[in-house]
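The complex appears here minus one protein chain, its other protein chains still in place.
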Amino acid sequence: MALDTISFISDFGLSDESVGVTKSVIWAINPRVRIVDITHGIDAHDVRAAGLALARSAQHLLPGVVLGVVDPGVGSTRKAVCLEVGDGQSFLVGPDNGLFAPAIAMVGGATAAWILDNDEFHLPGIGSTFDGRDVFAPVAAHLSNGVPASAMGTPIDPALLMPGILPVAQTDDAGAIAAEVLWIDRFGNVQLNVDPSAVAGWPAVRIEGDQLSRAALAVDTYADITTGSIGALVDATGLLSLAVDRGSAAEEMGVHEGDQLTLTATEVGGRPIAVTLGPTQVNPQR
Amino acid sequence: MALDTISFISDFGLSDESVGVTKSVIWAINPRVRIVDITHGIDAHDVRAAGLALARSAQHLLPGVVLGVVDPGVGSTRKAVCLEVGDGQSFLVGPDNGLFAPAIAMVGGATAAWILDNDEFHLPGIGSTFDGRDVFAPVAAHLSNGVPASAMGTPIDPALLMPGILPVAQTDDAGAIAAEVLWIDRFGNVQLNVDPSAVAGWPAVRIEGDQLSRAALAVDTYADITTGSIGALVDATGLLSLAVDRGSAAEEMGVHEGDQLTLTATEVGGRPIAVTLGPTQVNPQR
Partner (left out) sequence: MALDTISFISDFGLSDESVGVTKSVIWAINPRVRIVDITHGIDAHDVRAAGLALARSAQHLLPGVVLGVVDPGVGSTRKAVCLEVGDGQSFLVGPDNGLFAPAIAMVGGATAAWILDNDEFHLPGIGSTFDGRDVFAPVAAHLSNGVPASAMGTPIDPALLMPGILPVAQTDDAGAIAAEVLWIDRFGNVQLNVDPSAVAGWPAVRIEGDQLSRAALAVDTYADITTGSIGALVDATGLLSLAVDRGSAAEEMGVHEGDQLTLTATEVGGRPIAVTLGPTQVNPQR
C-alpha cells in the first residue's frame, strides 16, 4: 500500500510561513512523500468553501492522504480525525467539522474513521492553536510512511462524523428549481447546485433572484456565448454554471456565493442543454 | 531525450483548486516529472502579459515541456497546439493564441508544430470548458513520458501559428523614441519595450507622456537612484526600465502597462547608460 502523495488544502493563505512550515514538518517525517497543494486560498475559516473545493477536486486527486486544515474550532471540543475511503486506498486527515463530508459523500462514504487521540504521532508543539502543524501534518506524514491508521487513535463509527451542510436544489410542482450559488470562480463564472440533468432539454433558463431576472441561453462552451448575453452550460466539474463572454457573470448579475435563485424553463432562443452523464461526473449533492 | 521538467504558467490564480488539480492530472500520468510553477498570477485572460512573462523567463527555464494556459478562447475554433523548439530540446503546449509567440521568437522560431487533435492523449473531461486540465496537461505529461509529439495530432506549418502582438519601439528622424510600457513589476518598476542600445550614451532620458514630463538619470542599479529622482537602467531581463528609490516609479509617474511614452536624450546629469550585449540578452521584440 503506497500512500506516496499528500494532497494539502487549507485556509492558510500564502502571505506567511504557515504552509512552508507545515510542509517542512511533513518532509522531516517522510522526506520522500510528494505534497500536492490543492489550494491554500480558501477564505479564512470558510469550511463550506473548502468542502466544495475538495468535492470539485476529488476525482482528480492522486491516491494517498488528503490533509485538510480549515479549522475555526481548533482547541475546542471538535474532534481531530482520520477517515479511510476505498478500504484503504486513501485517507483524509483534519478536523471533524464537515470539511470532508461533500468529498466523502461522492465516493460513497468513509469505510472507517479514527479520532487522533494518540499523541505519540503529534508534535509537542507550543500552545494549542496550530493543530495543522502539530497534529494533522505529522499524522498525514506518518500515514504516508506506512504507519496504520489504527495506530493514530480510537476508532469511531463514520456515521457519527459531522455532516456537511450542502444545499440541495428543489424542484417544485410547476417545475421551477430553487437553486443556490455554490461557487464563483476567479473568472466570475457562477456555479449552481444544479445537476444539468434537471434542466436537460431546456432551450434557455430564466434566472430570478433579488432584483434579478435574466434569461440564460444553453451553450456548450464559453466561446459560444454572444456578447451581452448570459450562457448556461455544464462546467468542468459537471454542474450547471452561468457565464458571460470574457467577463464576470457574477458581476453582470450581481450575485454572490450562497445567493438563492429560481430557475424556470423559458422558450427564448438557444438550443437544449446537453448533459454528460457517467462515472466521472462530480455532483456534491448526491 | 529527457523531458523531465514541465514549466507551468497560467492565469488560474491560487485561490481555488485549478492549479492543484492540473498538477494531479500530470503526476497521475507521469509520477516522476518535475513541475516548475513559472507563475499562475497572470491576470485572467491576459494573453499579452503571459507572453511577456514567458519571454522574460525563457532563457532560464529548464529544458523540457512548457505548459501555458491563458485561454480566453477555450471551446472556440482556436487551435490547441504543441510547438517544438531547438529540434526537440523543448516543447510548448497550449492554445494557439499568440501566448508562445514572444518566447518562440527569442529562440529563432518553432522547428515544428502539431494540432492536438488526437484525443487518445486527452482526459475524457466534463463539459468543454477546461482544456488546461483535460487536453494541455495530459499532452504535456505524455510528452514528458517520451510519447513523440507527432503522436499528438496533425502537423501544421509553424508559420501558420497565431503571431504575438508586441509593440516595437520606433525611433524618428530627430532621434526620439516612441516607446510603450511593457510591464510594471510588483515593486513598481516600469519596463519599456526599448533595447538599452537605443539609448546607449545618453546621460539622461526625457520621458514624456500624457500629463507627464520627467527626466530619468542613467544609473547602473536601483541603489544609485537618489531620493526624489527617477532612474533609467538596464533591468534584469535586459530591457530599459524606469525606477525610483524604494518606491513605485509607476505610481510616481502615473503610468500603466500599455501606455505610450516618448523618450528623448537630455543633457541633465547622470552618466551614460551602460549596455550589456551578448547571448544572454533578452529582447522580446527581436
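Read from first to last, the chains carry the letters A and B; within each, the first residue is number 1.
Just so it is clear, a contact is a pair of C-beta atoms (placed from the backbone, for glycine too) under 8 Å apart; a residue touches a chain by one contact, two chains touch by 3 or more.
Given the structure is predicted, the values throughout are model-derived calculations rather than measurements.
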| item | value |
| --- | --- |
| Option from B:28, B:62, B:115 or B:265 whose C-beta touches the chain left out | B:62 |
| Touching the absent chain when the full complex is considered, from A:19, A:99, A:177 or A:225 | A:19 |
| Of B:207, B:233, B:250 or B:263, the one touching the omitted chain in the full complex | B:233 |
| Residues of subunit A in contact with the chain not shown | 12-17, 19-21, 23-25, 27-28, 31, 44-45, 72-77, 124-130, 133-134 |
| Interface with the undisplayed chain - residues on subunit B | 5, 7, 9, 14, 34, 36-41, 53-54, 56-57, 60-62, 185-187, 220-224, 233-238, 241, 246, 276, 278, 280-282 |
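Note that only the chains that are shown with their structure count from here on.
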| item | value |
| --- | --- |
| For subunit A paired with subunit B, centre-to-centre distance based on mean C-alpha positions, whole Å | 33 |
